[in-house]
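Would you mind keeping the following structure in view while I ask a few things?
With one protein chain held back, the other chains of the complex are shown just where they sit.
Chain nomenclature is as follows: A, B, C and D, assigned in order of appearance, with residue numbering initiated at 1 for each chain independently.
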Amino acid sequence: MYIKRNIGWGLILRYAWKNLIIFTVYASIIFCLYYYLGWDFIDIPFQPLSVIGIAVAFYIGFKNSQSYDRFWEGRKIWGGIVNYSRTWTIQLLSFIDTGDQSKNKEIQQRLVYRHPGWINALRVQLRQPKSWALKENYAVETLFNKHNERNISCNETVGFVSVSEYEDLEKRVNPATHLIKNQALDITALKKEGLLDGFQEDQLQSVLEEFYNLQGMCERIKNTPFPRQYGYFSKVFTWIFVLLLPFGLLDVFENDALNLTNELKEWYAFLMIPFSVLISWIFVTMEVIGDNSEDPFEGRINDVPMTALCRTIEIDLRDMLDEKDLPKNIQPKNNILY
Amino acid sequence: MYIKRNIGWGLILRYAWKNLIIFTVYASIIFCLYYYLGWDFIDIPFQPLSVIGIAVAFYIGFKNSQSYDRFWEGRKIWGGIVNYSRTWTIQLLSFIDTGDQSKNKEIQQRLVYRHPGWINALRVQLRQPKSWALKENYAVETLFNKHNERNISCNETVGFVSVSEYEDLEKRVNPATHLIKNQALDITALKKEGLLDGFQEDQLQSVLEEFYNLQGMCERIKNTPFPRQYGYFSKVFTWIFVLLLPFGLLDVFENDALNLTNELKEWYAFLMIPFSVLISWIFVTMEVIGDNSEDPFEGRINDVPMTALCRTIEIDLRDMLDEKDLPKNIQPKNNILY
Amino acid sequence: MYIKRNIGWGLILRYAWKNLIIFTVYASIIFCLYYYLGWDFIDIPFQPLSVIGIAVAFYIGFKNSQSYDRFWEGRKIWGGIVNYSRTWTIQLLSFIDTGDQSKNKEIQQRLVYRHPGWINALRVQLRQPKSWALKENYAVETLFNKHNERNISCNETVGFVSVSEYEDLEKRVNPATHLIKNQALDITALKKEGLLDGFQEDQLQSVLEEFYNLQGMCERIKNTPFPRQYGYFSKVFTWIFVLLLPFGLLDVFENDALNLTNELKEWYAFLMIPFSVLISWIFVTMEVIGDNSEDPFEGRINDVPMTALCRTIEIDLRDMLDEKDLPKNIQPKNNILY
Amino acid sequence: MYIKRNIGWGLILRYAWKNLIIFTVYASIIFCLYYYLGWDFIDIPFQPLSVIGIAVAFYIGFKNSQSYDRFWEGRKIWGGIVNYSRTWTIQLLSFIDTGDQSKNKEIQQRLVYRHPGWINALRVQLRQPKSWALKENYAVETLFNKHNERNISCNETVGFVSVSEYEDLEKRVNPATHLIKNQALDITALKKEGLLDGFQEDQLQSVLEEFYNLQGMCERIKNTPFPRQYGYFSKVFTWIFVLLLPFGLLDVFENDALNLTNELKEWYAFLMIPFSVLISWIFVTMEVIGDNSEDPFEGRINDVPMTALCRTIEIDLRDMLDEKDLPKNIQPKNNILY
Partner (left out) sequence: MYIKRNIGWGLILRYAWKNLIIFTVYASIIFCLYYYLGWDFIDIPFQPLSVIGIAVAFYIGFKNSQSYDRFWEGRKIWGGIVNYSRTWTIQLLSFIDTGDQSKNKEIQQRLVYRHPGWINALRVQLRQPKSWALKENYAVETLFNKHNERNISCNETVGFVSVSEYEDLEKRVNPATHLIKNQALDITALKKEGLLDGFQEDQLQSVLEEFYNLQGMCERIKNTPFPRQYGYFSKVFTWIFVLLLPFGLLDVFENDALNLTNELKEWYAFLMIPFSVLISWIFVTMEVIGDNSEDPFEGRINDVPMTALCRTIEIDLRDMLDEKDLPKNIQPKNNILY
């Protein structure tokens, strides 16, 4: 998640440089064909291009809107994880009462500590790349490779669960699912010991139900790409527009030059090159903006900062357990919070 | 569900070839009438076409947006099925305690196994074709016929329920509904045996209520076409625009040719043919993109991958029952997950 | 609900014929004034018309989107009725246990049968016409009059409730409300007899609460027109555009004719007539499409098929009661399901 | 709430007359400067006006969409009040059982009657004007002043609560809040008397929680204007467009007149006046349509008909209490239901 109001030109160029070169070379070639070879037929009337441009802008608008929704839903789900982590903890802190202060502490700690185990395991599972993952140019990818963590195993639970539980998790297909299962078994065991009544078991099980819903919602977004027919044709249509654009601009600049009087007249159409690059960049950038929030769990520039959220939850929960040596918040790197 | 970022040109052509031929032949005929027969009146001013084009682009935008919502709602419902399948299982695993480990296992297995029976029965019921089903050209249909499964009976429950239950289901109008009913009867029977208390029966019945909601939501989308007046006129308006387009392009290219000086002038309007084909393809494709997510349970290129999800749930549930020989995940065919 | 993918031209013409005649006559008169009387000033520049056309297309887009939401909300509510009808039934089937099989049957049947009474009474209440109901031309209205049922009384409950209950319902302002009230009284009576415990009463009362929510949501849509300032001005603006259109098209065709060389030049503007009819039809149709889903409970071409849904629920419920002679599904008439 | 499909021209003119005069005078002045003083430079090219027009149409579309949502949310909330009023009543009717029929009646009546007291108090609180209230011209305001009721006190509760309770309410800041508080105190008192068990108290308290949610949602809409930066600039931009319009139309009509041949040529630009008035009216009306649903509780032409809904609820509840002399429904005045 980028945390500054304005995006520096350095970062923008890191994304755009390749396209800017392509647009410039392409428009220059067309200008040369027109100007040096005298191919004055190499233009296209602009009117139909206007219609394509507006239709493409609509289409991109639709895509951006849905991509934003995917990001925002992802962020909402993690907000829900924050909220129910706190509810889970206060319910354990208030419900469990063995009469023995240190035994209370022990039970509460076991159940509260397993929770950051779950969120961290979930985080790592969501960070694994998918076959439809976005690939940017080399300059951008190195930026993320430098910062980003993509652990493979469920090692994230170490320190939060017992060794035997860890060994069991290692054999499971989806460790996060089994962490919640273990919470459920623990809760019912406490009830059988008489430490929880029916109402309290009911409330805690409801929170676990909520955790499964939140986990499943993350997995839904992660495992379902933004439907590729919507996403890919957005790119195709944008590039068709962008590739036709210099021909159309040549036409309008050419016509406009008819009114000019001085000797620059012949060179006037040359202005078409920077103008073409600019409009192309606007359209391609609009299109790419959506791409960057389609998949919100990848650890890229505008994704849900799951690592930071996991740490915040851990701090909150340990503060509630009245621990003293709380870990530090995750700090942004190059203005990006991961 | 298509699982690659980019859609190959082979696949695009498989969908588009027929239309591309139609557009080319149609535009060529109009060009010939104009050029060889000299019918220079066979054109239409482009300004009103711009207005139609923009209005049609809006209309398509609306349709795509609603179609996408239908797909995404379908996917959310199946996400909900995943989540509550897990909740159902952990509740059974933690609540049921006869004191006898193997008897627990037996009861838990009966109730957990009936669940994949339900999701698979539901899946097959949703895959049956409807009178408003989309039909593509032959090349596309063969692709899906090769991969897709459209079982007729509720045979999917074999192995998940007892033989007597299976025989009862065979006689029912809607087998999925009765599978949940059987779960409910089982749960209350367990309560009468004293294996569940009131709170636990309440929670399990709430999960069953949720299953009926999820099933009914699937059936709502399946049994209600995207209102045909919205969907069909989108196609009609697009084709009207596309059929008028070559006349309008002839007009703008003709006018543009007036400025040309060399001998190609007469042939300049010829450029209208590829340009016309291109714009036509863009508009028709935009329109068709929506069609492909209107009905999300058909087992087509971008539909909800129910077969894969059913398998995932089955694996999850059997892993929770600590089974060893878990089935494999469903693999995509030609980059499509069914 | 129209159940075919494509809408036949016969049906389209049934809706459109009157407007098509109006548009043709209107454009012809304007053409004659121009051509025969030589009123060459009777035209309007097209540029401002473009702006109106685009603004109107937006406005219609907004209206269609909201109208669609009203339909889809109506359909979702009835989907909810389907879901909770099943939940209601399985809860009764599993909870009620007098020890006497035939007494169980009797109680379950009374409470389950009253339910189709409620949905049918609700259906008929929703089908009564309102002061803002849509009126189409004669050809369309006869189609619906032929098929549609608009019973006046709560006779729909006959066969589902006892005679004395029926007589009580006859005197009530809103019979559907009282059917749910009777369910509630029955449930609490069963609890007092000890046939239901507190948890079970709680669950059944929650389902009744849900039924009141669903009924009230239907009544909200039924009793609140799509705000008429939004709906009516959409029509006004569309017709203003459509009435100005021939004047604007005359202008563009006239200008375009200046380039023509042959003797058809003078007649070229004649093309404005079919073109004007076509664009007018597109805009008016776009506008009318929304009208047809504004009020989703009227029993018109694209309304919620409540009659069919009521029958489906009845079949489902009676199948759960293990009845043998299940009624048949409602069949579509002229491809329309009511 | 306006209850006819079409809005009469009388009503439209009542809203529009002042603007129509302004537009006509303004366009005429510009025409006179052009025609009589020969200021042929007093025009503006239309192309940039097209862009402003389309941008403004978008902006208005956004505003209308959000305003509609505010109205529809308001209507949904009152729908919720209807639904839970019924649920409240059937729960009281079925739960309360003292063994003594007339004592039951008395308790039920006290709790059911306090409810219309609450909805009517809430209605009056919502009808009080705010500092950002819409003001129309004199002709429109007199229409509403004639019909509308804006009581000041909580006198609406007279007849629904006891005299002592009424006197207590008079001293409160927000009487509606205290009516629900009194219901809660009554419910818990009944439980202490043993007339309700824990489940039943729980359900009734949940309904009261729902009432507070519904009341608070009304107050949120009432106390928060549609953000004025969105609402006010919509008006500013529309009027800027409308004021520039005649200059732009002068330009296009002037250019169009160049092709005319007869003596009317000079007067052709005169057509700009009615055309300008028409487009101005369309844009200003589009903008005003949104204004009229921004604040849905004011008792204006398209607001939530709270008076009628309160009466409907009262009738429903008293019918459930088996009362005989039910009050009449509220009738619309001049086709407007308040």
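In this text, contacts are C-beta pairs under 8 Å (C-beta built on N, C-alpha and C of every residue); 3 or more make two chains touch, one makes a residue touch a chain.
What you see is a predicted model, and the numbers here were worked out from it, not measured in a lab.
Residue D:216 is the one among D:8, D:159, D:216 or D:274 that touches the chain missing from this view. Residue in contact with the omitted chain (choice from D:12, D:184, D:260 or D:321): D:184.
Touch with the chain omitted from the figure is made, among A:212, A:253 or A:338, by A:253. The chain omitted from view is touched by exactly one of A:95, A:160 or A:230, namely A:95.
If you put the missing chain back, the residues of chain D touching it would be 40-41, 43-45, 47-48, 50-52, 54-55, 58-59, 61-62, 66, 130-135, 172-174, 177-178, 180-181, 184-185, 187-188, 192, 198-199, 201-202, 205-206, 208-209, 212-213, 215-217, 219-220, 224-225, 227-233, 237, 240, 251, 254-255. Listed here are the chain A residues that touch the chain not shown: 1-7, 46-47, 49-50, 53-54, 57-58, 61, 64-65, 68, 71, 75-76, 79-80, 82-84, 86-87, 89-91, 93-95, 97, 197-199, 202-203, 248-249, 252-253, 255-256, 259-262, 264-265, 268, 271, 275, 278-279, 282-283, 285-286, 289, 292-293, 301-302, 315-316, 319-320, 326.
Keep this in mind: only the chains that are shown with their structure count from here on.
Because chain A and chain B carry the same sequence, their contact can be compared by residue number, and under half of the numbers here are used by both. With rounding to the nearest 5, the Cα superposition of chain C on chain D corresponds to a rotation angle of 70 degrees. Centre-to-centre separation between chain A and chain C, using Cα means, comes to 40 Å. In this assembly, the C-alpha centroid of chain A lies 25 Å from the C-alpha centroid of chain B. Multi-chain contact residues of chain C (touching two or more other chains): 47, 50, 54, 58, 61, 198-199, 202, 255. Taken as a graph of touching chains, this assembly forms an open line, each chain in contact only with its neighbours along the path.
The chain pairs satisfying the stated touch condition come to A-B, B-C, C-D.
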